[in-house]
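Data first, discussion second: the structure below is written as structure tokens.
The complex appears here without one of its protein chains, the remainder shown in place.
Chain lettering (A and B) follows the sequence in which the chains are written, and residue indices restart at 1 in each chain.
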Amino acid sequence: MDPMVLTEEDETPRGGRHLARNVAVAVAIVLLAFVALLATRKSGDVERTEAKILGQAVPAVQGTTLDGTPYDITNHRGSWVVVNFFAHWCPPCVAEQPELVKFAEEHKAAGDVQLVGVAFQDTEADVRQFFATNGGNWPVLVGDTGSIPLAFGVTKVPESYVISPDGQVVAKFEGVTQAKLDAVIAGFEAQSGSGTP
Amino acid sequence: MNLALGTAGVVLGLVASIGAVVTLAFGLVGHKPELLRLSRVYTWLVLAAAVLAVVAMERALITRDFTVLFVAKNGSSRTPALFNVATMWAALEGSILLWVLFLSGYTALVGRKFRDRLTDPLVGWALLTMFVVCVFFFGLLLGPANPFKSFNPPLGYDGPGPNPLLQNNPLMAFHPPMLYLGYVGFTVPFAFAIAALVTGRVGEGWLVETRRWTLIAWGFLTVGIVLGSWWSYEVLGWGGYWAWDPVENASFLPWLTGTAYIHSVMVQERRGMLRVWNLSLLCATFSLTILGTFITRSGVLDSVHAFSESSIGPAILGFFALVVAVTVGLIGWRGDRLRSPGRIDSPISREGAFLANNVLFGAFAFIVLLGTVFPLLVEAVNGKRISVGVPYFNRMTMPVGLTLLFLMAVAPVLPWRKASGELLRHRLLWPAWIGTGCVVLGVALGQTGLAALVAFGLGGFAAGSAGRQLVLATRRQGWRGLVGRANGGMIVHLGVVVIAVAFAASSSNVRQAEFSNLKPGDTATIAGHTVTYVRQNEVVDSNKTSTQALVLIDGHGPFSPGISKFTLNGSTVGTPSVFSRPTVDVAVSLLVAPESPDAPISLRVTVQPMIMWLWIGGAIMAFGTALAAFPGRRRRGIEPVSAPVPDHRPGRSPAAGGSGADDPAPQPAGISARVRLGPEGR
Partner (left out) sequence: MTAAATAPRDHRWLRRWGPWLAMALVLGAALFVGTVSQRDVPTNADRLTNIARTIKCPVCSGESVAESDAQISQEIRRDIGVRLEAGQTDDQIREAVREQFGDYILLTPSARGVTGLVWVLPVVMLVVALAGLVVAFSRWRVRGEVHATDADRALVADAQAGGLTGGGAGDPATDDDLDPEMGSGR
């Protein structure tokens, strides 16, 4: 037999005859899945409206407002409260301010919704300027307000939380419109109207 | 003008690359050597095109030509000169220009080095692969990453300048070029790996040729990564130099597989084994550089280093998928026929040590890759958002790192094929004593903690072993005992040991504290060091206003940590100050911009020992790589050289001659002499 012609018996590569092929197939499957994963990943900017605070009792919101009066959210138990975290240096906050103003106007007569702003990493002077430029006339907490965003789990601005009359945090928005706020309140009232108290 | 020149350069590059791919494809498949010889002309064309585009962009940046959108978005009349040149790679589109420049440079160099063998299909396929990569990157420049879009600047327009974090430190000018020289450099051995797979010539020839390229690319990547850590440390201000950040990991992954390759390729050279494995390593390294580019530029993972998101992500991901498909396909198709027979006699041998090295580096790379993409996996599976951060990486990679240190100590003394306990005992005695000495020294200096002490001990052990090799080599060969791959490699090992010890020392002894309400004259004390606040200072620059706090650190100074507000976009960036000494670094950063010049300030002080040795270790590694790339003493090789299996078809001679272009089908050549098992059997 021609020694140059290798026979089947000579071919005993370790790991099996088709090690490279089998490993390649396995690797291909894994990598295909990996590429699919990377391709379909949602962008990081997806609005995160899920929050741990939803459904919990509202944390303490108290402090001193711009005009120096003390404020405590527990005094407003029985009305809806919208807590709006903002800062003067944040463009979306500037953008949403007119919506909040409209919302405040709409409910001023009925008095069933209170608005309170909490300055997030901001100075009193800048906040004053912010309201002077963009309008709005509701209590705004300034000063040492750091613990309030922490309690809510606020990570950036703007964030707004809707508190029901019995003190529960029912909604969170990253950037609000008047329509969104009204929808939440209306939806809730419709539900509680038809359900058992 | 700049727009026209730049766009012309990019278009020329793309057209020339496509032309090269077509020409080479026809030449290789149709066996036309005259077409293959044209490849060198194409390399010049592509290089000229890239140079033209880069020159146009730099010119636009230096003259602040705001009709170019890239300059309008990233340049500024207030940016200092050095940073204007570096601005090209401070943002996404320009960074691709830099990539393309280096890629065409490497392609031209390959064309030059192999100019006498352009008709060899191996070289032809390698160049073809490189041109395909060129097509992709030039295509990016014409498509999603176009830096030469036009802009109509309003009167008196001045650009915002590059990202403020990137204007702070001259290291920024050097880190990306070094990193890219490394990344792009790996394209060359990858191209030859593809060529070897396609032609079936996986013998050692191509390997020896590209060995120096691989080493140099690896060296640049090492320097790039070290510079990146140094820059993070200086700029970001909390004493961190490695945060296992996705972008950092993305640059580290190809380094890991590249290091594994550099070691296991020696087994191939010596014993002709692990051929397909080495090819796989090279393909993995290149794929990881593309993956790294994707991670850095697509915003798919949170990172402090990431470029802004853009539509470039899907394009790079597509290229990654293509590269993976082609390489896995080739290996699956050809791999089994190209595997070498042969065996490793004993695990206690240099071959065994290199195998262990590969397993460990593979594990390391797996951990880093898994940790980096795991949040994506979990989110895809159950929608939950989790984080995998520093604690995970440190805890998982520490055992791997310590084992690698141990291996670094033992492997250099292991002979090929087989070692005896007697031999190991004899050769490792003094290195082991040095290791023990390091542990004792550490304890004497007050180090506590098992992990750090073990790291010191193993580091000393490895350093002793490397030192022993160097001493033996210089005794035999004089100064030449310091150059060449083995000896340069020992110096690189020494650099790694220095970095490992510095890492262990600094991370286990870091002390940090915040001091608020400091008034002029107050002194804060931490871990035996003092920081004295002197007064505030305001500095107005062409592009920023900085509020600084002048401080004295341990009586030296004054240092000026501050907060800079960039005039054009209003963003603020902290600029910490670091007092570096060989034994310890003290970093001070100003936490909040004080409201008035007399207001009290808050400082954060971080004390870490041995930081400077991280950078020194990096320099030693670079030095060692340069020595390793230095040609050693030339001797007749005793490597198994591949011989073609004689073709028994009628009319063909066994020795087919130099040009494989005449072969209609690639033979399964390049196999070491296959032997039959004799009747002796076992």
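Basically, a residue touches a chain if its C-beta (ideal position, glycine included) is under 8 Å from a C-beta of that chain, and two chains touch if they have at least 3 such contacts.
Predicted model, so just to flag it, every value in this text is computed and none were measured.
The chain omitted from view is touched by exactly one of B:Pro170, B:Gly329, B:Pro415 or B:Pro600, namely B:Pro415. Across the entire complex, the residue among B:Gly19, B:Pro153 or B:Gly205 in touch with the chain not shown is B:Gly205. Here one chain is not drawn; of B:Ala4, B:Leu322, B:Ile386 or B:Ala599, the residue touching it is B:Ile386.
The hidden chain makes contact, of the residues B:Ala353, B:Ile367 or B:Ala462, with B:Ile367.
Residue-wise, the contact with the chain that is not shown comes from A:Gln121, picked out of A:Asn22, A:Thr64 or A:Gln121.
What chain A contributes to its contact with the hidden chain is residues 3-4, 12, 14-15, 51-53, 120-121, 146-147, 149-151, 153-156. Within chain B, the residues in touch with the undisplayed chain are 117, 120, 122-123, 201, 203-209, 236-238, 240, 243, 245-246, 266, 269, 302-304, 306, 341, 343-345, 347, 350, 355, 359, 362-363, 366-367, 370-371, 374-375, 378, 381-382, 384-392, 396, 415-416, 422-423, 425-427, 429, 432-433, 436, 439-440, 442-443, 447-450, 453-454, 457, 469, 472-473, 476, 484-487, 489, 510-514, 574, 589, 591, 631-639, 641-644, 646, 654-658, 660, 669-670, 673, 675-678, 680-682.
Quick note on the criterion: only the chains that are shown with their structure count from here on.
Between the Cα centres of chain A and chain B there is a gap of 38 Å.
Chain contact summary for the complex, chain B toward chain A: residues 276, 294, 298-300, 302, 309, 314, 317, 320-321, 324-325, 328-329, 331-336, 339, 341, 343, 373, 376-377, 379-380, 570, 595, 645-646, 648, 674, 676-677. Those residues of chain A whose C-beta lies close enough to touch chain B in the complex are 2-6, 10, 13-14, 17-21, 23-25, 27-28, 31, 34-35, 37-44, 89, 123.
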